[in-house]
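Note that this complex is displayed minus one protein chain, with the remaining chains in position.
In this document, chain identifiers A and B correspond to the written order of the chains, with residue numbering beginning at 1 in each.
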Amino acid sequence: MRTLATALRLTVLLTFLVGIVYPLAVMVAGRVLFAVQARGSLVVRGGKVVGSSLIGQSFTSPRYFHGRPSAAGSGNGYDAANSGASNLAPTNAALVAAVRARLKAVLAENPGVSASQVPIDLVTASASGLDPEISPQAAELQVARVARERRLSPEAVRALVWAHTRPRWLGIFGEPGVNLLTLNLALDRLESGTAAGSDERSHRR
Amino acid sequence: MVRACLDALRKLDPRALIRNPVIFVVEVTSLLSSAVLVHDFSRGYRGLIPFEFQVVVWLWFTVIFANFAEAMAEGRGKAQADTLRRTRTETQAKKLAEDGQLQKVPATSLRRGDTVLCEAGDIIPGDGEIVEGVAAVNEAAITGESAPVIREAGGDRSAVTGGTLVISDSIKVQISANPGETFLDRMIALVEGAQRRKTPNEIALTILLVGLTIVFLLAVATLPSFARYAGAGTTVPMLVALFVCLIPTTIGGLLSAIGIAGMDRLVQHNVLAMSGRAVEAAGDVDTLLLDKTGTITLGNRMASEFIPVGGVALELLAETAHLASLADETPEGRSVVTLAKRQFGLRAPQTGQEQPKFVAFSAHTRMSGVDLGSRNIRKGAAEQVIEFARQLGGAVPPELAPITDAIAREGGTPLVVADGPRIVGVIHLKDVVKEGIRERFARLRAMGLRTVMITGDNPLTAQAIARESGVDDFVAEATPETKLKLIRQEQAKGRMVAMIGDGTNDAPALAQADVGIAMNAGTQAAREAGNMVDLDSNPTKVMEVVEIGKQLLMTRGALTTFSIANDIAKYFAIIPAMFMAAYPELSALNVMGLATPESAILSAVIFNALIIVLLIPLSLRGVEYRPVGAARILARNLLVYGLGGIVVPFIGIKLIDLVVAGLGWA
Partner (left out) sequence: MFWNALAQVGLFSVVLLPVTVVLGRYLARVFSGERTALDPVLRPVERLIYQVSGIDPRSEMTWAEYAVAMLLFQLVGMVFLYLLERVQAFLPLNPQRMAAVPADLAFNTAASFVTNTDWQAYAGETTMSYLTQMAGLTYQNFVSAATGIGVAMAIIRGFVRRSAKTVGNFWYDLVRATLWVELPLSLVLALVLLWQGVPQNLDPYVHATTLEGAHQSIAEGPVASQEAIKYVGTNGGGFFNANSAHPYENPTPLTNLLELLAFVAVSAGLTYTFGLMAGDTRQGWTLFGAMAFIFLVGAAGAIAAEQHGNPLLARLGIDQRASALQCGGNMEGKEVRFGIVQSALFAALTTDVACGGVNAAHDSLMPLGGLVALLNMQLGEVVFGGAGAGIVGMLVMAVLSVFVAGLMVGRTPEYLGKKIESREMKLAMLYVLVFPAVVLLLAAVAGSTASGLASLSNPGPHGFSQFLYAFTSGAANNGSAFGGLNANTPFYNLLIGLDMLVGRYLMIIPALALGGSLGAKRALAPSAGTFPTTGLLFAALLVGVILIVAGLTFFPALSLGPIVEHLALMAGKTFK
């Protein structure tokens, strides 16, 4: 009985300490030190939140670089309030069928591209359904299309892609990735001729 | 052999078999599959019958082979027990009644405290202590050694054992054990394995084996559910076959045989362990306490050198010493004669016409010698002989003291020789270390045992003997209590201690030691206190005892490892066979290329049964022990029984499959 009382009192004390004080302390520290990140690295254009640089979103227009297939939420995916993967097994016929369909769509959208140029990440769903990035190869095969659609030189588009490519950490860890939201934003900017960063800023309150 | 076969069948009785849980489980599952076989037969599922019948037969063989192994091990003991039992029957005792009258009574009516008279030609009717007299006793019935031994009242050689034969003289023996509790009875029970209880380690191992059996029961019992998901069917004989192959039947079947064989090996070495626990403990011994006398040294000091003083010729000294020792029947005295004989060929005493008058050694004078006419020759402890010479007006040569001191320092005993007033020299008496003892200690050291010599000698002497014999440590000026204290000290340091003893005052130490080996020639008290008795009374026997203890554990460990390692091959035989119909891809796991699913399963079951029989010789003989350090032994055994256990069944099952498929059994 004494032990139970101790357990109860300790539960209350520790809940207060690590369940309330600790998260709030981190929050205060975050607000002071890393205000943008603490709020979710939101990206604002024209006073409106257009997304988060960390969270992928759906791009279907040929003028934008397209991201990976997403299984997050229902419908077209990229539901940032309901992350998730397809969870299809490698031997599941549905996976093979889905990939086959996606491949077909990629090839149709990007004339002149052959299947062997399509990297695997562009036709497979990510683990979060919110992958903000694609591989440089997946971007490369879309350069011609985007350049054509936006009447830009492929070189200019390619340069922009490289500017938005995050390398491996220390050149070793992880894989390079092209952040689609920032890349596509830059594309829009390039086309409209607005100065970089003038009306885009990270979201603060 | 025939008896073992019959016993193997008799042991099928589940009430007896439950002591061996793994094999008991095999029996239960064999019964189950037999029932299924009968059921299938009555339903007329003809197609299944030949395969199922063969599986069931081999399952039963598995049980029988395991029983056979135990019966074989017991068989050796039984034969010995029969011989012993013969000596026990129909002994008549001459009981001494209170009034001193002799009455003839059957030995079985004797009780503790009775006194009996045993004369030459009598069989001693029961265990006891000699209260009067001395006799030569033939203990061949117990030890197998026909040379008679001397037993006498008082001292450390007073115990006699029932069933032994008095050859000369007569003794009065006070009986110390009731019928049924005598040494002979215990020995019979022991070799027969009748009262065999599982030893602590055996119990622990059995727990491991039961645990593994449960694991495999779970793995196999849940398989039908998984198989159903896969669309595969499973039959009871198939599942039972898999289960029996997986559970550790090899070690389960041989476990008790290993234990019995270990005890039996001890008996072959004429050592009786009072419990299996003691045998196991022997394998763990770290420290071995040894009495110097009789164990490390021959027990007697021997003359090794004559050192003349005062310008006396060496030969004269030898001759004088020889004369002084002629009538000295002590081992020391005889050794002086022997040395003189060897060095100078002295033989017939040149006593001339005068009648020699021998002076015997007494504790009071501490000298012995001879009076030849006017010559008073003496030898003895330095102090006393010097005193003797001085009284006769002699002088002490100045070099005497350094010589005697030097001898004492080396661990020897100086005997000073005087011819009347003239001190002629010193005899160097030396403790002689037994031949080969150094090598034995080296081997013990290699086995991981530390040897400690216990002696009543002064530290100087002890150190010299320790150096010469190669013992690791020594305790000098020891009293009987020292042993007990030392054992407690060692145990407090976390060491397992073995000790050998014979005297009554050894009893507490023998009881305190983790392994106490009593000499059979010792007192009854010592024999009661120890947990082993060496019938040969050979103190160096402890090495064999330790090795047998180790072998016992090693054999268990090796066969356990082998048994578990075997499972890998059995899985590769049975799993693809069971599920090939549902998933043809699984045939990739049929690495042995077994002919058909049925032959694969059958071959695994047959291998599992036959391996028990094939390993019976190993389990009776024991895995060989070599004192090369634990890490090397482990590496070697892991290689042989671990890796071997993985590889052997792959080959064995494949070979059996060739035969089974070739004969068209499946």
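Everything below uses one rule, namely that a residue touches a chain if its C-beta (ideal position, glycine included) is under 8 Å from a C-beta of that chain, and two chains touch if they have at least 3 such contacts.
Everything quoted here is computed from the prediction, not taken from an experiment.
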Residue among B:557, B:597 or B:649 that touches the chain left out of view: B:557
Residue of B:114, B:544, B:567 or B:657 touching the missing chain in the full complex: B:567
Residues belonging to subunit B that touch the chain removed from view: 200-201, 203-205, 207-208, 210-211, 214-216, 218-223, 225-230, 242, 246, 280-281, 283-284, 286, 445-450, 493-496, 549-554, 556-558, 560-561, 564-565, 567-568, 571, 575, 579, 583, 585-586, 588-589, 625, 629-631, 633-635, 637-638, 641-642
For subunit A, residues in touch with the removed chain: 2-11, 13-15, 17-20, 22-23, 25-27, 29-30, 33-34, 37-42, 48-61, 64, 68, 72, 78-96, 99-100, 103, 114-121, 123-138, 140, 166, 168-169, 172-175, 177, 181, 184-185, 188
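In this text, only the chains that are shown with their structure count from here on.
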Length of the line joining the C-alpha centres of subunit A and subunit B, rounded to whole Å: 76
